[in-house]
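Mind looking over this structure? Questions follow.
What you see is the complex with one protein chain gone and the rest in place.
Labels run A and B following the written order; every chain starts at residue 1.
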Amino acid sequence: MMHLPVYVSAIIAFVLLAAGSLVLPDWAMFLFAMALAKGLVCLGIVGMMRGGVVSFGQGLYYCLGAYTATLVANSFGVSDIFLLTLISAAVCLAVGLVFGPLLSSYRGIFFAMLSLALSMVLYGTLSKMSFIGGTDGLNIGAPTFLGWAPEGRPLQTALYIYVVAIVVIAGALMRIYFDSEQGLITLAMRDNELRVEYLGASVRHVMTYNYVFGALLGGIGGTIAVLALGHVDPEFAFWTTSGEFVFVAILAGYLSVPAVFVAAIILELVRSFSNLYFPNTWQLALGIFLLIVIVALPGGLGSLIKRSKETDT
Amino acid sequence: MSTGLLEVRDVQKSFGAVTAAKDISVSVPKGAVYSLIGTNGAGKTTFVNMVTGYIKPDSGVINFGGQNIAGLAPRQITRLGIHRSFQIAQLCNELTVEENMLVAGAIHGTTKPSFLRPAHDKSARERAIATLERFNIAEHRNRLIPELSGGVKKLLDIAMAMAGETQIMLLDEPTSGVAADEKFPIMDLVINALKAEGVTVIFVEHDMDIVTRYSERVLAFYDGQIIADDAPDEVLSDPEVQRYVTGGPA
Partner (left out) sequence: MDLIATILVDGLIYAGWLFIVSVGLTLVFGVLNILNIAHGSLYAIGAYASASLVGAYFAAGGEAFPFGSYLALILAAVLVAVVLGPLLERGLLRYFYGRDEVLNVLVTYAVFLILEDVMKLIWGVNPYFVYEPYTLLGDVEIGPLFYVGYDFAVIAAAIIVGLAVWLTLNRTQVGKVVLAVIHDAEISQTMGVNVKRIYLGAFMAGAFLAALGGALTAPMISVTPGLGVNVIIVAFAVVIIGGLGSVPGAAIGALMVGISRAASVHLVPEAELFIIYFVMAIVLMFRPEGLFAKTQARKI
């Protein structure tokens, strides 16, 4: 059967992560849910990194997804988590399809800075729109699950299981994509665009696919994050938020999908401890950590897994 | 006019004040092997670049299979069946030889490149290795590009271009960067492999021994123009060609 190893790993990952809901304390379950939701956004950046570009503005879709869910929930009374996720994903897909082709001819610093600029435009716009909360943002009620409306610990558990399921499905799909023909063409394009064009493939199309997948994942991540937090504000699109996503992607590297979520969890753990003990030096720590990763671990966490595999065989 | 597979008529191209192509007209029949000679800057590579879409001619017609392809994008021209190799082999350095070939196979497969089908699929690998074998480089399949010799790189470059339904192959200096004793073996291998599939070949070459040995017809370029278009012996004994291209009787 095609992709059997991916399916098996996905099922094991789901069981293990879902089992966490039985043992994890409330704070840890919340932290994991947030980390996994942000990990989805970072997975999108990793997909673009495989094609040789890094988006410094992925907060655009994280924020857009979160606001879409909140506005739909508050204006139309939709509370079903599946429906909210679908609607946000659709909106981010549409926006991604507009910007993807525009950005697809840019590389390197141009791509990085243009994507950053786009996210900062959204940040600025939302901050000034007082009728949707301005810089204070908006609150969103607890989600329901196909009519079931849990509260307290069951709500947390349900939300956690939901994000685990989405992460496992998205992770498996991205793994299949990375290993596919199109996935290999992405790697080839990062290496030598001229070669790929002269083989008859469109580099711009490949870039657009990766961008659009990143938009989708960003929107879904934002939707889950806002439902877990119960609140969204323009900071979701701020450069610091996007910067953390880039950080996770660099820490993870592009070789391994699980590494992305491990990196996201590490970041959330480090953040909550440094908030506790060094509240004003979080960015300082992040910056130093980033430099260390760039120098000491250029392939990211994923390269550790791959390296140990190679030494095994 | 005769109806060759590739008909180039009155093509002009200038870069600012420099004329890179002036009244270029050529007819290449199906299955022929043509070579292009000329000093650096004479317009050979410009010709290759115009036919393969890297450069858009200012005017003129490039007819291929009843369609004017002048000004089409490289990937559109490639899709029609005109492929090329490069002076400096264009390969993906972070991938292995086999993976490079798999990229070519994925793009040229009978179906569009898939988001689901694994690139390292068994049948895809078999096809890739078969092509590598045809060019005698299958033994290098697990090596990364920077480890390869110049000759192997050139062969892989050509092999990748041959993954599709190639009708015309333009080779831009296939033996440059290749060790002297490898030149003839490589040309033997390439020309035989291409001829076996009925591919029309146009190659740019500086070595007149290779030109006389492998080409059926020679186009001599000078100053953006074609100054001779004939059989190799005729062209090489042409006094103009001797003066401007070869620098004396061969």
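Please note the rule applied: a contact is a pair of C-beta atoms (placed from the backbone, for glycine too) under 8 Å apart; a residue touches a chain by one contact, two chains touch by 3 or more.
In this text, all values refer to a predicted model and were calculated from it rather than measured experimentally.
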Residue of A:17, A:64 or A:120 in touch with the missing chain, whole complex considered: A:120
Identified contact with the non-displayed chain, of B:12, B:87 or B:212: B:87
Contact residue for the chain not shown (choose from A:63, A:84, A:164 or A:250): A:250
Touch with the omitted chain, as defined above, among A:112, A:149, A:270 or A:304: A:112
Absent-chain interface as seen on chain A, which is shown: 53-54, 56, 105, 108-110, 112-113, 116-118, 120-121, 124-125, 128, 194, 239, 243, 246, 250, 280-284, 286-288, 290-291, 294
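Convention: only the chains that are shown with their structure count from here on.
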Separation of mean Cα positions, chain B and chain A [Å, integer]: 44
Of all residues in chain B, those that touch chain A in their complex: 52, 73-75, 78-79, 83-84, 90-95, 99-100, 102-104, 106-109, 113-120, 124, 160-161, 163-164
Residues on chain A engaged by chain B in the complex (per definition of touch): 2-3, 176-177, 179-185, 187-188, 190-192, 194-202, 209
